[in-house]
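Subset of chains shown; positions unchanged.
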Amino acid sequence: MSGCPYFEKRHLYVWTFNLPPTTEGEEDASQAGDNKASKGGIIYGEYLQLDKILSAQVLQSELKADKIHDEHLFIVTHQAYELWFKQILFELDSVRNIFISGHVRDERNMLKVNTRIHRIVRIFSLLVEQFAVMETMTALDFFDFREYLAPASGFQSLQFRILENKIGVPDNLRVPYNRRHYRDNFKGQDSETLFATEQEPTLLKLVEEWLERTPGLEADGFNFWESLEINIFKGLNQEKEKIEKMADSEDKEEMMAHLVSQKELFSSLFDEKRHDHLFSKGERRLSYKALQGALMIYFYREEPRFQVPFQLLTSLMDIDTLMTKWRYNHVCMVHRMIGSKAGTGGSSGYHYLRSTVSDRYKVFVDLFNLATFLVPRHWVPKLNPNVHKFLYMAECCDSSYFSSEDSD
Amino acid sequence: MSGCPYFEKRHLYVWTFNLPPTTEGEEDASQAGDNKASKGGIIYGEYLQLDKILSAQVLQSELKADKIHDEHLFIVTHQAYELWFKQILFELDSVRNIFISGHVRDERNMLKVNTRIHRIVRIFSLLVEQFAVMETMTALDFFDFREYLAPASGFQSLQFRILENKIGVPDNLRVPYNRRHYRDNFKGQDSETLFATEQEPTLLKLVEEWLERTPGLEADGFNFWESLEINIFKGLNQEKEKIEKMADSEDKEEMMAHLVSQKELFSSLFDEKRHDHLFSKGERRLSYKALQGALMIYFYREEPRFQVPFQLLTSLMDIDTLMTKWRYNHVCMVHRMIGSKAGTGGSSGYHYLRSTVSDRYKVFVDLFNLATFLVPRHWVPKLNPNVHKFLYMAECCDSSYFSSEDSD
């Protein structure tokens, strides 16, 4: 940026208006600008490359001399989805790079991580809304041109598959597509691209590593996990004693039965072998240590250092939720467009899509399931601000500050 | 479409799934498809021309070796807007063509007109929502790259100006832009395109002509307008008599004052000269006859022939409302991005945009303002279904049925 004087570029020209006013005084404020466009430089249509964007709507039905009006909507809607998928991938990659590069250790970068993940959330919200536009097309309108689309299929959206890979939908938990591995439905370069993205560190994996470093987990420090285990079982035992003192009754029996199931529940939480078993089946996705970090952030979310991390965990669940809502809205639209064809033979379209509306595709499912292990606040190990300063002292790294801004 | 057998194209290949299942039985329904993509033909990415769509995001900041992350969002958001503007124009043109070609006289086409106008409504609703994504960018993020945009400006969106023209924002009611005629801010071809669209029949004009033909307006038939005038003034006179019989009181005075103002109000409605005067000032946009048609549709909206026309009038108001909300949301976003700069000199950006959030830009303002002239149901001239059959017998034209479907 050096070398180009501030005024040459920055303030003379701006986006939605043109500066500066050439006259002072009580002139109508709405007219106080100069028209800079006449002096050369890039203009709106060039900047946005609208020649490409607005020339990409070729109706197959028209090519086949059977122009069907609604095919235009079909194309534009899918192009809008793909544009936004590109934006989501752009944000996702930038966040992954902050983690991969280690910049995440400078906690000044947490705002950026959080903001960009939140932006993905907002985009997905819009994409869920966007089905309302497509739904103005009826099954009959679609039937008129769907023959011309062959063999194109929404399944072939490369960006969406890449997105799933980069967030962390694992290869082996995917529903097969027409009895074949999902990747086998893509050709040459695309198939390789997909394979390559499977090898990259997923957002899930990167978040896992970050969670494993949660301050307070250190065995020789605050030792959150052991303290929590002690507190919980102490609490459960106190409950047990209280119940035992009650007169015999149906209520007492129920409470005791519940106590037993609670003990089992929490025993399972502190049982690393059980975790490994669930992990091997894909029912848990985070490492044991990362789970501990996540629960620690849950319980101490109000500590200054955990406030933004807690927001981040919430936004990750938002993404999972919105992706699953997107899938479900897609199913609903497909049901309307092509029916379910259940029982009479026909297609797997509706059924395939329904099968992907599954917790198997919820990457951060552990963050949801941790809600199972909440305990009363007074069971949570107490922190002493005078001792546990780590919770309100962030780590920063001087050197990379402004440069990290430019290089992401 | 002739010549290509139904099965060759229609049912073998469909959009979101692949047919047919090659085996029967209790196989998992979600896997019951064939992979047709491997057999050649167009696939998703080609169909949508994603090579164009997804290669059109060039960051000016990156070209100038100062890559600013958020410029990507800025580009994608505006491209999404332009994609949808193209779709809106596509729908709008198809509707205008139905009117221009006279196909609208075949009332079978009313569903199509209504559906497409309603689709524009849904798209605009989405576009209003879409600001939520852009608003994840802060003023500081924008400041980092806005210098590189010069002299591009959102005002230069050719499609949006064309849209305004085709709906019917009149040339002479537009707010000037930097003290110049809006068209002077466009160059060469674009300026000519804009001029050309100003010469085409606007949606407003086409709807006006259609309203003027509203059945029931005929002086030698039902003669709605005269009947209405008679009923209203008879009703007002009856009210007057009732009030005159009341004992003197403040209430009586008020009621009488109100009666006088009501008489004035309705006198103005039936005064064609006054209409012409308001029309010449741009305060009314529809012809006197068209206004009568609109009011007739309002009052008899439940008659079979008027049900869809009434929906259409409502959707036209929806478009006006949503465009004005879009403008207002735009203003709000700009305020946040660049401040108002009020008082200290600077830009007209915010003030220019605010000045366009005006009834001057409400094309169908008359449809709103007709609410001023509603009267009690028992003042509305009575219809007799045995006599006035025109209200439940639609006009159709045999010949053009299926062909009109194909040719729009």
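Just so it is clear, A and B label the chains in written order, and each chain counts residues from 1 on its own.
To be clear about the criterion, a contact is a pair of C-beta atoms (placed from the backbone, for glycine too) under 8 Å apart; a residue touches a chain by one contact, two chains touch by 3 or more.
Being a predicted model, the structure only gives us computed values, none of them experimental.
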| item | value |
| --- | --- |
| Overall number of sequence copies in the complex as this file defines it, 2 displayed | 4 |
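As a working rule, only the chains that are shown with their structure count from here on.
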| item | value |
| --- | --- |
| Between subunit A and subunit B, centroid-to-centroid distance (C-alpha), Å | 35 |
| Interfacial residue positions of subunit B with respect to subunit A in the complex | 1, 4, 9-21, 24, 29-50, 52-58, 60, 64, 66-67, 69, 72-73, 75-76, 78-80, 82-84, 86-87, 90, 94, 115, 118-119, 122-123, 125-126, 129-130, 132-133, 136, 142, 146-159, 175-180, 184-185, 187, 190, 334, 337-338, 342, 345-355, 406, 408 |
